[in-house]
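Accompanying notes for the structure given below.
Missing here is one protein chain; the remaining ones are kept as they sit in the complex.
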Amino acid sequence: MNTISDGRPGEKRLMQGNDAFARGALEAGLAVAAGYPGTPSSEIVENLARVSRERNIYVEWSVNEKVAMEVAAAASFAGLRSAAIMKQVGVNVAADFMLHLSETGTRGGMILISCEDPGALSSGNEGESRPFAKLFEVPLIEPADFQEAKDMTKWAFELSEEIRNLVMIRSVTRLSHASGNVVLGELPAETPAARFEHKGDFMDPDKGYMVPFPVHFRHLQMQKKLRKAVSIFEDCPFNSYEGPEAPEVLIVTSSAGYLYSKEAIQLLGVEGRVGLLKMGTTWPLPPKFMEKYLSTSPVIYTVEEVLPFLEDNVKILAAELAGRIGVKTFHGRSDGTLPSVNELNPDLVAAGLSKILSLEYTAMAPAYAEIAQAAGATAAPARDLAFCAGCPHRSSLWTIHNVLEMDGREGFLCGDIGCYTLGVMATGYGTLKTVHAMGSGTGLASGFGKLKQFGMDQPVLSVCGDSTFFHAVMPALVNAIHNQADMTLVVLDNSGTAMTGFQPHPGSEEDAAGNAVPALDIAEIAKAMGAHVEQSDPFEVAATQNKLLSLLDKGGVNVFILKQGCALGPEKKGRKLFDVSVDEDVCFGENCGCNKLCTRVFKCPGLKWDPEKKTARIDDVICSGCGMCASICPSGAIQKKEIA
Amino acid sequence: MLIFGSKELVNDVIQRDLCIGCGMCMDICPYFKIYRGKSAMLFPCTLEQGPCNAHCPKTEVDLDGLCRFYWNEPYDGRPLGHFSGILAAKAGKQVKAGFQGGGTVSALIAYALEKKMVGGAILTGAEGIEPVARLVKKPEQVAASAGSKFIAAPTLSALNQAAREGERRLAVVGTPCQMTAVAQMRMNPLAREDFEDPVALTVGVFCNWALENRQLTAYLSERMDIAEITGMDIPPPPAEVLVVKTTTGEKQFPLKDIRKLIPHTCFICTDMTAEWTDVSVGMYEGRSGWNTLLVRTRTGAELVDKAVADGWLKTEAFPEANQKMLSNAALAKKERSFRHADRQGYLNQDDEESRPALRVPPEVLARFLG
Partner (left out) sequence: MTNQTLSADPFNLIITGVGGQGNVLASKLIGNMLADQGFYVTIGETFGASQRGGSVMSHLRISTKSSLSPQMPRGKAHAIVSLEPTEAIRVLQEYGNPEVKVISNTRPVYALEVISGEISYPSDEELKGWMQKLTGAYWLIDATDQAVKMGNPILGNVLLVGALAGIGDLPLTKEGFRKVMARTMPASKLDINLAAFDKGLAMIN
């Protein structure tokens, strides 16, 4: 089986972007990596963890992104090369530390890889972390393809050591979760030694204090480091230009925008008219290098993911250089040439370019498109996201929904980040009413739970997963208990970070590398904090319902732990608990007394409706054998038989 | 009678806050649940007609239709409904103690079970102050469900459940609203071919109003530990108190406070004596230890005669003056409630958005509204 540490130098491999980042870090001699799972970043840490024993490196899934960055920084302070790895929203969590890290600087090379999700394919936002580089005065680089993902990661460590500060790498879904060819480099043979030197002079960058004081002096240092980075960027092999000497339009792009732009130019056949300036170093921009290319064209078209970050910086630079390069016309995300939201693709970039050049571009013949649209409308039913067959969240939300309806006081559930976020949709019976950041559900519940004095009598519930509990719910729970809010936190404990692929967390018995570690017990923690704690198995519908009903009448802070493993988790995947079948003679079907409760309302993908026989059926390929539908079937037609 | 479905039930009963929580829509399907006196539809059911609506005593109750079905006569609004006899009654020597008032209901049910006249009885028990539906099959279990609950109870969920499990020949004891629901169910309003009447005996208990479960719980919780409650009673006038019995003694609460906890749905109820039953039983004002017993049907009469003959029930003539008083009280309730329901727009009205709670022959209604 292949891992990122196999392969001879010079060998060409098909690698996922995230494999390439991990390989680049290994080739750079990375010693410590820490992160928190989040799509599309998780595979980098997973890949590194898989080879951690063999490569003698330390890799951890940290409790949250701030701690991950602190763990990585410690390694840097001890002279090692280290990486903090997270998705875009994680950088928000780590930001407070990141500012102060930038003030103290680093020792061993340290990088931050932020994998972002333009288009929010698996996020609740189209967040950007690039502005943090500007905000905290650290350099930012953006690889544009798979080879660069590896090579720029390796280079980033060198850059970090040269300037003695953090270097930020930004990836996007279409790089992290895409694959392409990568030529491998050497892996270093030696393991470096760690030592934190602190006995030197206060200001000594190698042996002194890692503190932000004196602030003004440190701030000046930060800016000096950034200027050094700029001078390096002037001669950086990852900034390149292709196209004519005096293009009609100069595309300035970075990251996935580069491959889209290249394809757009080919689609329109305008290779002779359009220049393509690919920037690997997007903050700060190297002014001399930029001047050379900006001066070649009157029209600048910036192609980048999410915010017009590059575009704005190009505009500032162009204004400063206006005397020498002349006045420019700008196109991009800002002026509507590209849409201001959602991710890009070659067609959007081509459409923008054709508008600028006043060209006609038709991607699909109208006659064909018309038939295809008609086919799609009738023969491609929309697929809403759904909890998997056998998912315990479906059962938990079923009961929470029913309890809130039965209680009848318009109680509500504040949501959080995890698979259960789908609870806002039909698959969770629309039960979740708020979704914000990690841990925010319980923070909001803590606030709602104090509104009694203003006449609010609605029961307040929040929900979180086991991993989220440790990540950010604990402080919110502390807050609720200390401030005597009335609320119930429901912890959906499915024994892992299920949404991102089952990474371990502080409640797990194994760490990222598979070593046995102490598992922290959520119930004991909540009890020690002073919450009233109850537990139940969400597949035990009646018991769970009764417990939750009684908790709604209890004041103070309650924690209700619903424990049942993820249907795709390592213990369960492919293993059915029950053989489930439908007795067609007993099934009420559409009749009064049931009216298709299982298929119409419960909606597990393992169920099917047979329109001819007018009975429910089980899809044996999809059914995971949890037996939940048998528990809710009002006629007893769905039967479960335990598999020995 | 017009039949609608769950959508209209939610609109016309639950959203108008007319639900009394009788239990008739519960346990016939997975959609309706009653929790602490309040019913809720968990998920929308798309069927256009259903027993949930057809049996509900708070929407589309066709008084004339009921009267013609049970008594072969048009509805005329007589105060006590149809009855063949009125008696003073109390439990006979054969019945062991453990009941409230005269024990007539307990005696009749225990006797019917003992003599296998019925296979089971749907009664209302209590857990603390929370009333619970019970199916009782042995005479000696009847006493445990004796006593007025004063709180609207989801008793009929047990009837639905027992019927589903194949029980037939059941006795049902309930308040007028509950017995209206049972009466409608027995008419098979959905004209189902496979319908089998699960009920063999209906025993109504007089009722002027019940208390709202959650409000009473909240009221008492503020004033005492409700976990200690073992029973409740409202002694005859002029006491004007609710007596709450606890493990540590009795507590009294003024009725003027307690009356505020009556759900407004009780004020559109025109039936004090449970008119659609075999027998109805109530307090005998001024004579402690005895009940008023209205015998309405031949089934009822046979049961009472046999119970008396076997020493399970003791009866005496019911004085005319008392009957007059009872009748006046029942009439007063009818007048009050017809007027109130009419003001609220719950009678006979037909519009797109909602349906009436009661349908009453216009000439009868005119008499009450004067």
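Every chain is named by a letter (A and B) in the order it is written, and numbering of its residues begins at 1.
One rule holds for everything that comes next: a residue touches a chain if its C-beta (ideal position, glycine included) is under 8 Å from a C-beta of that chain, and two chains touch if they have at least 3 such contacts.
Note that this is a predicted model, so its numbers are computed, not measured.
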The chain left out touches which of the shown chains? A
In the whole complex, of A:23, A:50 or A:174, the residue touching the missing chain would be A:174
If I consider the whole complex, including the chain that's not displayed, which of A:40, A:247 or A:275 touches that chain? A:40
Would you indicate which residue among A:4, A:422 or A:445 is in contact with the undisplayed chain? A:422
Considering the whole complex rather than only what is displayed, give the residues of subunit A touching the chain that is not shown. 1-2, 12-14, 39-40, 117, 121-123, 145-147, 173-175, 177-181, 256, 259-260, 262-263, 267, 345-347, 350, 363-365, 368-369, 371-373, 375-376, 378-388, 419, 422, 426-427, 568, 596, 599-601, 603-605, 607-609, 611, 619, 621-622
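Methods note: only the chains that are shown with their structure count from here on.
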Where the CA atoms of subunit A average out and where those of subunit B average out, how many Å apart are those spots? 59
As the complex stands, subunit A meets subunit B at residues 401-402, 405-408, 429, 549, 590, 592-595, 597, 600-601, 632, 634
Taking the complex as given, what residues does subunit B use to touch subunit A? 28-31, 33, 35, 38, 40-43, 45-47, 49-51, 190
